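Only a single protein chain was left out; the remaining protein chains are all shown in position.
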Amino acid sequence: MAVITYREAVAQALRESLDEDPRVFLVGEDIGPYGGAFAVTKGFWDEYGKRRIKDSPLSESAIVGAGVGAAMAGLRPIVELMTINFSLLAMDQIVNHAAKIRYMSGGQFSVPLMIRTVTGAGASVAATHSQSFEGWFASVPGLMVVVPSSPRDVLGLFRSCRDLQDPVVFVEHILLYSTRGEVSDTNYKIPLGQAAVTREGADITLIGYSRMAQVCLTAAEELSGQGINAEVVDLRTLRPLDIDTVAESVKKTHRAIVVEETSKLGGFGGEIASQIQEEVFDYLDTPVRRIAGAEAPIPYAMPLEQIAIPSGSTVAALARQVMGR
Amino acid sequence: MAVITYREAVAQALRESLDEDPRVFLVGEDIGPYGGAFAVTKGFWDEYGKRRIKDSPLSESAIVGAGVGAAMAGLRPIVELMTINFSLLAMDQIVNHAAKIRYMSGGQFSVPLMIRTVTGAGASVAATHSQSFEGWFASVPGLMVVVPSSPRDVLGLFRSCRDLQDPVVFVEHILLYSTRGEVSDTNYKIPLGQAAVTREGADITLIGYSRMAQVCLTAAEELSGQGINAEVVDLRTLRPLDIDTVAESVKKTHRAIVVEETSKLGGFGGEIASQIQEEVFDYLDTPVRRIAGAEAPIPYAMPLEQIAIPSGSTVAALARQVMGR
Amino acid sequence: MAIAQLHDLSKVQLLEFYRQMRLIREFERECERQYTRGNIKGFLHVYTGEEAIAVGAISTLKPEDYVVTHYRDHGQALARGMDTNGVMAELFGKATGVSKGKGGSMHLFDAHKNFMGGYAIVGGQLPIAAGLALAAQYTEQERLALCFMGDGALNEGEFHESMNLAAVWHLPMIFFCENNLYGMGAPSADTLAVHQQMYLLAEAYSMANYRVDGNDVLAVHELMLEVTSDVRGGKGPAFIEARTYRIQGHSIADPANYRPEEEVEYWRTQDPIPRFRELLTGNGVASEEDFDQIDSAVDEEIVAAAAFAEASPFPEPEELMTHVYED
Partner (left out) sequence: MAIAQLHDLSKVQLLEFYRQMRLIREFERECERQYTRGNIKGFLHVYTGEEAIAVGAISTLKPEDYVVTHYRDHGQALARGMDTNGVMAELFGKATGVSKGKGGSMHLFDAHKNFMGGYAIVGGQLPIAAGLALAAQYTEQERLALCFMGDGALNEGEFHESMNLAAVWHLPMIFFCENNLYGMGAPSADTLAVHQQMYLLAEAYSMANYRVDGNDVLAVHELMLEVTSDVRGGKGPAFIEARTYRIQGHSIADPANYRPEEEVEYWRTQDPIPRFRELLTGNGVASEEDFDQIDSAVDEEIVAAAAFAEASPFPEPEELMTHVYED
C-alpha cells in the first residue's frame, strides 16, 4: 500500500504502458518539455525521448485522427486532449471515425486508441474551460468512457483499458489531480463496467462519478451526523454502464439521488435516473431525484461558480428533503 | 389551408425571412446553384442573388463562426449545416462560442444566429451519415433546439425563432422532407417550449419528436385497432423542454413510453423519462419505458437499418407489453 | 501523353492499365443500372472519368503500402485489386460484401489489401492517413500512406492540420488531390482561394508538390514512380494535384446542369480511356483484338459481380450488433 496523488496514478499508469508495451506512445500538446498542462507527464520527455513522447501542434483533430490511423496499423497510441473542452475540435475524429471504423469495416479493423482528457468545473477558468462532455461520449456506440474518481481507480481502470481493442475516452478531473489515495502495490486491475459501492448505507443511495463521486461521500459524511445512513455508488465507467450495482443498492435503500456536475437538462444523469426507475420501480419509495450543475455556462466569478455546481452540502440538503427531514 | 411538403414549409419559412428582413441572409454548402443537398433552397440563388444566398467553402467551423460574428454585429444569418453529422466539425463554434458569448460578455452581446441542419437515419447512407445529435445541443445552456415533425410546425416554429435574440439549432429530418401536411394561410406562430398533444388517448402516452413523433402516431393507429387508446405528445422543441404537457398527459394515462431514434444509452429520452417520474411519480402505474435506436452505429444494409431504429410496430408492441396485453 | 513510359512498360502492364480503367468504368455503369433497379441504395458517387488517377497511382504501390481515400472510392478499391464481387455485394448491402454490407458505397475497407478505408466525411481521412504514415515511421518499416482526397477537401480545417502535421513530423505519405473542378455543385473557383495554384497550399508547409494531368494514366504513373521513391527514400511527405473531371453529376441524384455545356464537351474529349486506347493503338503497342478480349472479359466480370451480389443473402439480423466492439 502506498498513498499517491491522482496525478501520480495517471503518470504511473502511463509509465507502465510505455515500459511494458513498445507499441505504446504518447501524443499531445505540450506533453513534452513542458510536462503537460497539468504536469502529468513531467519528466517523460527526458525519460522516454521524443519518439515515444510526441509533442504535437495545436491540431486536436489531426492528433486524434493520427491516433486512429496508428491504432488501425496495430499500435497503441495514447492521445492527450489537454482538456475536454478542446475535444469539440476533435469530435469528428472521435465520433465519426474512431467509434465507427470497426463496424463500418465489418470487423476488419480495430481502433485500440486511448484518448486521455480532463473534465470539470471549479477551477475559475470560466465557461469555455469548465465543461464536462463525457456524457456525450458515453452516448456513442463504439466508444468506452472511463471516469475514475480516485488514484486507485485510475490505476486499476487504466490497466484494464490496455487490454481493450476499442477506443477509450479516459476522463480525468481537473480538481482531482492533487487528491491523494491509497493504492495497492499489486498489479491489480478494475474491469470496465463495474460500479463501486464506496460507502455502505441503508437509507438512500447517492450516485455519482469522477469528482461528484467524492462529493457524494462528503454529503454522506454530513448526513451520517444527522442520522441518515447514505450509500454511495461510484459508476467508474459510463459506457459500459453498470446499472445492476446501482439497482441492487436502490432495492435496499428505496431512494436515490443522481449527482452530476454538468447542467441537468440532457445530462447523463437522466439516463441513470431513467434506468433506475425502469429496473426497480416497485422498490422506489420516492421518485429518483437529480442534482446537477446550473442551466448556465460556468461563470468566472468564484462565488457564482461555487453555486453553479453541486457540493456536499447541497447534495446532503436534497437527501434530507427526500428523507422528509 | 394548403397542403404542402415539409421541404416546401422550410423553403417558405426561409423566403418569408428573406423577404421581410433585410438582415437575413443564408450561408451554406451548395445552397446556391445546386439548390441545397435536399433541394430546400432550389431557386433561391436566382431569386435572391449571391449577396443573400452565400454558397460557402466546405468549412463547417468557419461558416458557423462567421454566422456567430455576423449575428454579434446585428445581422440575422441563417447557416445551413448540410447534415447534423457534419456539425461535429462545427461543435467548437456552436458550443464554445455561439452558446456562451452572451453570458461571458455579461449580456453585452447577443448571437441571434439560426443554424439549420438535417438529422436522422433511415436513408441507407450508413454510420457516418445517419446520426442524431440534437440531444447533445439540447444539453447546452445558451442554445435553443427545435425539432419539428410536420410542415405546420416547421412554419410556426421557424417564425417564432425569428423573434429570438439567441442561437437556435433548427433540426429538420431527412425522411420528413417529402411528407405532406396542412398549413393555415395565416401568419401563425408556434412558441418554443410548447409540446403538442397530436392525438388524444386515455390508456398510455407515447412521447416523441421529429420523425419519431410521426412514428408514435403510426403506433397509436395500430393500437387503436387493438382497443388501446394511446395519447401522443410531440415535444416540438427540446430546449426549452415542455415537460408540463407531458406530465399532464401521463397523469391521465398513468403510463408512458419515450421514443427516440438515436441509441438509448445517454440519449435525450433518458432526460424525458427521468423528468416524468420526478414530476408524476405517484400517477405512474408502471415505470416509464423507452424505445430507441440500437446500441450500434447505423448499418448500410437496409434490412439491418430497419431494425436499428424504432418503427410504428415496435413501438406498438412495447405499448401492448406495458398494457399487459 | 507521356510516351516515355511506353518504352519502360511491358505490353502486359499497359494492357493491365487499360483493363483496370475499363473495369472501373463498367463497374460504375453497372452501379447506376443497379441503383435505378433499387438494388443499390443511399448515395452513389461514381468515379467515371477519373479512372486514370486510381490506376496510374495505385499501380506504383507495394502491397504493404496503405491506401486511404474519400467516399468516391470504388475506383481506388478496384485499382487496389479488391474483389469485384465483394465490392459490388457491399453496394448491394449483402452479407458477402467486403464489409458484410455494413459500410456501403462510401465506406469500403479491405484489410488484406491494406485498403484502409473510404471515408465519407470530407477531409476526415487525412488525419487517419497521417496516423498510418506515423505508424510506418514509428515501426521503422518502409511503407507509405497514399491518401486521396477531392478538391473540396482542401477547404476543410482537417486538411491544414494534417498537412502541417505530416510536414512537421516528416511523415512518409502522399496527399493526392483529385481535382475534378467541383465539390458537389460548387466550382472550386468559388470555394478555394488558390484553385488555380493549389501547389501554394503545399508550399505553406514547404512540402514537395506536383501537378499532373489526371486523365493521362501514364503521366500519373510516371510521376508517382518518382514521388513514391522520394517518400520511401525519407524525403518526407508530398502533395500531388491531378486535374481531372467528374463526367457524371456529384451523385446519381445530380443532373449537374450547373456546368457549362462547353466545359462538359471539352472534358468528354479528354476521357482517359479512349485517350489511352488511341495511344496504344497509335503506337502499335496493342491491337483492336487485344482490347476486344479485355473488354469482353471485363463485361463478364461485371455481369458475374452483379449476379453474385444479387444472389447473395442480406446479413442476418444478429449482424446488427456484431463488430460494435471486439466480439
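The chains carry the letters A, B and C, assigned in the order they are written, with residues numbered from 1 in each.
To be clear about the criterion, a residue touches a chain if its C-beta (ideal position, glycine included) is under 8 Å from a C-beta of that chain, and two chains touch if they have at least 3 such contacts.
This one's a predicted model, so the numbers in the text were calculated from it and none came from an experiment.
Enquirer: For the chain left out of this view, which of C:Y47, C:Y138 or C:Y205 touches it?
Expert: Checking the options C:Y47, C:Y138 or C:Y205, the one contacting the hidden chain is C:Y205.
Enquirer: Decide which residue listed in A:S17, A:N85 or A:S139 touches the omitted chain of the complex.
Expert: A:N85
Enquirer: Which one touches the absent chain: B:F25, B:F268 or B:Y300?
Expert: B:F25
Enquirer: Which one touches the absent chain: C:E30, C:E50, C:E156 or C:E241?
Expert: Missing-chain contact among the listed residues: C:E156.
Enquirer: Determine which one of B:G35, B:G65, B:G135 or B:G312 touches the chain that has been left out.
Expert: Looking across B:G35, B:G65, B:G135 or B:G312, the contact with the absent chain belongs to B:G65.
Enquirer: Give me the chain C residues in contact with the hidden chain, please.
Expert: Residues of chain C in contact with the hidden chain: 155-161, 163-164, 167-168, 190-194, 197, 200-201, 203-207.
Enquirer: For the chain that got dropped from the picture, name the residues of chain A it touches.
Expert: These residues of chain A touch the chain that is not shown: 29-30, 32-35, 37, 55-62, 85-86, 89, 123-129, 294-297, 299-304, 307-308.
Enquirer: Could you list which residues of chain B touch the chain missing from the display?
Expert: 25, 51, 54, 56-57, 59, 61-75, 77, 92-93, 96-97, 101-110, 141-142, 144, 164-166
Keep this in mind: only the chains that are shown with their structure count from here on.
Enquirer: If you average the Cα atoms of chain A and of chain B to get two centres, how far apart are those centres in Å?
Expert: Each chain's C-alpha centroid was found; their separation is 30 Å.
Enquirer: By the touch rule stated above, which residues of chain B touch at least two different other chains?
Expert: 85, 89, 126-128, 294-297, 299
Enquirer: Where in chain C do residues touch two or more of the other chains?
Expert: Expected reply: 100-103, 107, 119, 121, 124, 157-158, 324.
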